[in-house]
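Below, a portion of the complex is reproduced, with chain positions unchanged.
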Amino acid sequence: MAGGGPGAFIGPVHRMAAELDGKIRLVAGAFSRDPAKSAAAGRAWGLADDRAYPDVAAMIAAEAARPDGAELLAVVTPNHLHFEAAAAALKAGLHVMSDKPATLSLAEARELAGIVRGSGRLYGLTYVYTGYPMVREAREIVRRGDLGAVRKIVVEYSQGWLSEPIERSGNPQAAWRADPARAGAGGCIGDIGVHAFNIAEFVGGARVERLCADVAAVAPGRTLDDDCNVLLRFEGGARGVLIASQISAGARNGLRINVYGEKGGLGWSHERPNELTVDWLEGPSQTLHAGSPYLGAAARGATRLPTGHPEGFIEAFANLYGDFADAIAQGRANADMVPDINDGLRGMAFVETAVAASRDERGWVALEGEAACVR
Amino acid sequence: MAGGGPGAFIGPVHRMAAELDGKIRLVAGAFSRDPAKSAAAGRAWGLADDRAYPDVAAMIAAEAARPDGAELLAVVTPNHLHFEAAAAALKAGLHVMSDKPATLSLAEARELAGIVRGSGRLYGLTYVYTGYPMVREAREIVRRGDLGAVRKIVVEYSQGWLSEPIERSGNPQAAWRADPARAGAGGCIGDIGVHAFNIAEFVGGARVERLCADVAAVAPGRTLDDDCNVLLRFEGGARGVLIASQISAGARNGLRINVYGEKGGLGWSHERPNELTVDWLEGPSQTLHAGSPYLGAAARGATRLPTGHPEGFIEAFANLYGDFADAIAQGRANADMVPDINDGLRGMAFVETAVAASRDERGWVALEGEAACVR
């Protein structure tokens, strides 16, 4: 693991998720550049002292030299360190599971894509919401054509925790997210807007071709955006709206998506992740429950418990790790359901395109096609 | 009443709502241009035969001549007949309660505004959602400053009943709504988009100054729009998103609004109209229930039953009629909580501005200020 030291939020999630199904074990980490802190983190997680490193490069070198060295690097640092860690690991023959967004910039993402393609190794990206069973069911319903052609997608991801400029009063999670040098061109849009964008393409099954964005920094003194509202046009003609905000005071982690087709619409909300509602043009509405035998294969394979036993964020995360571990074990070239570098490229293109177009009030702009990402 | 004959939806609602609180009685109507149909409708509602007219003008003349003639005309026809009926009634000294939108076009609305101002009579517009007690409570919370300055408003009004081009297979409700000659420049945006627009200004307390719209006709062969997505900027700087659709298959009559301020956000959904949720940046979320003694005066005055006894659409409608009747009885110049011709002007300006700007992909455009409508 690269990153994840004291005070981190997402590092421990990666650790729990990776180990949940018994397919992966944390064996080494460069948790912090401070040797003492890295060692302390390692000890807290039961690692031998010699496998808590102060430096990612040193870790990769040392682990590559061990017969029992790590095979997979989890990249859980702030954004500006993603590229370097992922590139080094891939070059050393490790697979990589990276937190999102892929890199600090689209240029870096393109460079990383070349490295991934040349590496013969797997690269996964933890757009975690794709790991929820009912999100996978939603995608399957759309692909199966149950709704008819998709006409409209509304995706909203509202948080309120950055309503005040807490990056200036010492909140470490806020500090790096509000700093262009560490976060990149996007603030909210890079932090959570990319999740909304990814899930819209993942569930809707079509790529965004054009967009018209209103990306703003609302909290006093903030440089990067904290509120984004984007009109979308998908290939095939569907329209969409993407809302992402970190100044929607009172909102917690409110991601929801609605997809409307010719015959009906489906809705999923992260606050009730184990349910999926489908409303039909004709006939009663349906609620599908995770863990039920009537679900499709993708959803059935993504639960551990009988219906009615809630699974959540860690389990969704674990689904990505589990799929990834299976693909590695089977020597496959990719892990079907796990977002990859193509999703990473699209996310970075979305961030940079929307931010630039909004700044200049350019109205509708094209989103350049970066690789074929829709599975 | 002008309109509301056999097969109508909104006419009977006006009748039930107007009479609910015992302040108004239906005494006459021009329910249909077919004399037999108008008479039949009148009989069904207990009117004397001589007060069911085949023609609005004839009704106005005859009622004005009676000592016990009607004092108030409810206009419930399709849009293209609103102006004529309202104008005639006002000129004859009747008060007018009109269904929305005010008129067929902005030009007509401006002319009507002049007539209203010169008439000395009251003109109300049944933007019915402003009649719900918890919408009024929401407005009061915003005005009181409980949320701090408003930063963002998301309003969505999704229906699915026009997913297919049912206007071509004889559905009378769909037929006039899809016909520019009877509906005006806007389809969905004029039918329900104006409701969303009105409630956003009513609750948010600020006027929309600029907008960027994507207004489309999605169902095959349809002329007028059936799907609208609009980015908004309010005076004072708040941002907004307005979504209105009649091709969101499976959606019923899904109006909801979220207003986010510096300290918290509130949410109201028409599917659970008797609740209002408020989520705070700090502290537990709250749910306010209609009929509770802790509510503000506006909400308390808009329920008839103790908390836990659901009231709905007819009661909200009746609240507008009740306020209007009180204002008439008290000889006041306007009925505080009832939308009026200024709201009508703004709605028409919104429709025409958004439709034109979207057609040309003009990006952000100004919404000309039509009178001061925000109370």
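For the reader, a short list of remarks on this structure follows.
For clarity, chains are labelled A and B in written order, and residue numbers in each chain start from 1.
Assume a contact is a pair of C-beta atoms (placed from the backbone, for glycine too) under 8 Å apart; a residue touches a chain by one contact, two chains touch by 3 or more.
Computed from a prediction, not measured in an experiment: that's the story for all the values here.
Of the identical chains making up the complex in this file, 2 are positioned in the shown model, whereas the full set numbers 4.
In this text, only the chains that are shown with their structure count from here on.
Averaged C-alpha coordinates put the centre of subunit A at 42 Å from the centre of subunit B.
Those residues of subunit A whose C-beta lies close enough to touch subunit B in the complex are 147-148, 151-152, 154, 156, 160, 163-164, 212, 214, 216, 218, 227, 229, 231, 239-241, 243, 245, 247-252, 258, 260-265, 278-281, 285, 361-364.
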